[in-house]
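What you see is the complex with one protein chain gone and the rest in place.
Going by the order they are written in, the chains are A and B; count residues from 1 in each one.
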Amino acid sequence: MMNKVHAPQLIGLVLVIFFTLFPFVYSGNDYPYIMHIFITGFFYAILASSWSMLAGYAGQFSFGHLGFMGIGAYTAALFSHYFYLSPEPTNFCTEFSLGDSYLIILNPIGVTSSTLAQDCLKQAMEVWNGSVQVSPMPVWLGIVLGTLMGGFFGLLVGYLVLPLRAAYLALFTLGFAEILRAVISAEISITRGQAGIELRHMFENGITLFGRYYAQTDKLPPYFVMFFLLLLCLAILALLARSKFGLFVRALREDQDAAAALGVNTTRYKVLVFVVTSMMAAGAGATMAYYIGIVSPNNIVILQMSLVVAMAVIGGVENFAAAAIGAIFLEFMLEMLRNSFQIGPVVVDMTTWRLVIFGILLMLTLRFSPKGLLIPAIEYFTRGHVAKETVAKRGGESMDDASGVEGEN
Amino acid sequence: MEFPVIFWGVLVWMISWGVIGSIVTRRIYLRKDLDTSSTGMVGAMLGASTGPVGLVPLWMKTPQITNKMMAFPALASVGVFMIAFALADPNNLCVVSGSFVASQISNGIIIGIIYGFMALGLTLIFSILGVVSFAHGEFYMIGGMITYFVTTVWFPEITPLFGIGIACVSTFILGAVFERLFLTPMYTGKIGRPVEYGILITFGLAFTLQYFVQAVVGANPVKAKRFFDFPRVRLPSSADPWLIKTSRGNLELFDTISISNPRLTAAVMCILVFIALMYFLHKTWTGKALRAVSQDREAAAIAGINPDKMNMLAFALGSMIAALAGAMLVQAFSWLPQVGAIPAMRSFVIVVLGGLGSIPGAFLGGVIVGLVEAAGTGCIPNAQQAASYIPAYGMIVLILTLLLRPTGLFGRKYSSGTHGNV
Partner (left out) sequence: MIELDVKDLNKRFGGLHVLKGVSFNIKGPELIGLIGPNGAGKTTLTNVLDGAIKPNSGTVYLNNERIDQLQPFEVAKAGLGRTFQVTRSFRRMTVLENLYVPALALGTGHNRAEIHEKSMEVLEFLTMEHLRNEFAQALSGGQQKLLELGRLLMLNPQVIILDEPFAGVHPSLMKIIYRYIERVNDQGTAIILISHQMDSIFSLCNRLLVLNYGDLIADGHPEEIKADPAVIEAYLGVDEDDVVEVQA
């Protein structure tokens, strides 16, 4: 009995060990490619699991989740692109003195050819001619700011959607993501529109871990950063689910008014769940931005949201661990299916067809296995004993079965 | 913009007084024991348009709120906004050229009719199935695609009406099949949470359809050529046709308003189909059955109507309407597999604005959204910027509606199966 109940935990542990050891053990030629898939998988896993907490657990079917991811990514990008520290003032840029140094803010020039209009920092650098060392903002600060910004917008959106139910909430949050994308695309002078903003890499100068040096292009450090972030998010989600927060948001999902009549501050918890999950999405976005090195509004499109939804649903929308595993697995599948092949004279372009397969899988899962593909397995292990116990107790009862009301409720 | 301070300043003023008006008006009416259902909206509109000057008399006299009272402040707010814009950007084309504005308005109305028609399909689906079809935009896209292929690629000799017809029939069948396979379980009690399921499954369908079409057809934009040429009309005289002047692809009214052929024919077609639809809904048995189910599912069932068949009909019909809109517009716009996303969003906004389940609401909402978009794209000189903001306008309308008047202009709150529990 003990083993059965704990099977999911054991499998989880096995997976964690697998992912921890993998980078050190795998030595195929496609090492960077496989690592990249996993990093992307972890990224989607954070998004899928946080979304599953929001939608599956708390019942808030928000389609704006990628918007929060974008806020995190763009905050980090804008911060990294526009702010610098310098020991000397430039006299060209807006700047503030900060102790010994100066905080320099670049002027927004949008997308231009570099020979025509240089930004103020470049002009200053020309004057200094290499004598002054300007340092960009630290990566961790960008990630923190991105996460906080995501939380702020989560707070805002959480309050705005308070009176909204189901379809209205979905529409509103979808609209929020769309407005965000529109603004980012349109304000080209600040955000460089479709051209995107580049960021410095997470480990620009490489990093030395346990005696081994990893260069900027090495996949191992970002892999573990993303993996760690995923584990952190899952741990937070697990803690929340076990606490009264978890109980309250589930009650919220089941029946918001009944929960309120029983003393649950539904406002507070509805907003809180938005804040927590949006911070996770934003943090993932900021971190991913530093890994990929560039952000663009095309990451916030409906396709991404649909992928996250599909991953969560296929994994199991009411269990964030299942959603996370579903995400990693599906990301892998997506990549594996990337190659086109030929059947006779017809070239099957898998880049698009794999998405079609994905969509069909999503619909079939929803229709025939609504709890996802992983949750039924988990439940089999953890709840199998409950039914047996109830039946046993009932068999020994003297009172006729307790059904007192005609018809089902 | 020359004087952005004026514009943004007025906007902040309007929003602040709108918020004050909304909150305080409600409080005052509540304290006086009066009906508070529309106070939010009236207070907000009056505050935004007249500030304290209009609000204080309202607060002192607290008159009964009628529909007229709601319309005036809303129009006044729009007026104030337009004046502020005019003062802030006096050289803008929208302010300077009357004929430009007239053109924009008429184009806005015409395209608004088409939007409203598409939204009609969505509202039909919602009022009978209780589902917001997130796949509505994809049916629009498919309608256009099928029409393009039939009229331009496969059978260019046959009248375009054939292509449109094929598009309608195929999407009707597609909608019916989808409903049978994936939506019926919602009503047979197999699904625990039907509302969320409806959202997710139609979302999934949208995703699948879009990429299916892209996989089959490719991602290159296509466009059908004009379906019907205008006859040559010159009024009142051939030499001086200041009233109506047509070329094959364009209609010009009063020498100032220019309306393109595809849009006009699309709008006319939509109106004709709408009339047919109204006839169907009100004069035929099936149509009446549909309306019965939309009002109360269980009561209709007791009366002998099969609600499940009505579901299938409603979904197929509603999706077909979207396809028809697409079929008509493929001659006007460049068509891509992604082309359905924005019209889908727009339909949602219109349906919320007009009120879920309301047919006149869908049209009025469509026209309003059409006008808003025309203003937004016409008055922003930077074309790229203007185009990027298009989805945002709809969302702003959505947010305003949800904040001020969540039931929409003509809405009723409940769809048929819910008996008051939305």
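We take it that contacts are C-beta pairs under 8 Å (C-beta built on N, C-alpha and C of every residue); 3 or more make two chains touch, one makes a residue touch a chain.
Note that the coordinates shown come from a computational prediction; the quantities given were computed from them, not determined experimentally.
Only one of A:F248, A:F274, A:Y290 or A:F358 touches the chain withheld from this view, namely A:F248. Among B:I15, B:L30, B:V96 or B:L235, only B:L30 touches the chain that is left out of the view.
Of the options A:T94, A:N107, A:Q133 or A:N265, the residue whose C-beta touches the omitted chain is A:N265. The set of subunit A residues touching the chain not shown comprises 244, 247-248, 250-251, 253-255, 257-267, 386, 389-390, 393-394, 397, 399-409.
The criterion applied here is as follows: only the chains that are shown with their structure count from here on.
Between subunit A and subunit B the centroid-to-centroid distance comes to 33 Å (mean Cα coordinates, whole Å). The touching residues of subunit B, when paired with subunit A in their complex, are 132, 134, 181-182, 185, 191-192, 195-197, 199-201, 203-209, 211-212, 214-215, 341, 345, 348-349, 352, 384-385, 388-392, 394-396, 398-399, 402, 406, 422. Subunit A meets subunit B in the complex at residues 55, 59, 61, 63, 160, 163-168, 170-172, 174-176, 178-179, 181-183, 185-188, 193, 302-303, 306, 309-310, 313, 349, 352-353, 355-356, 358-360, 362-363, 366-367, 370.
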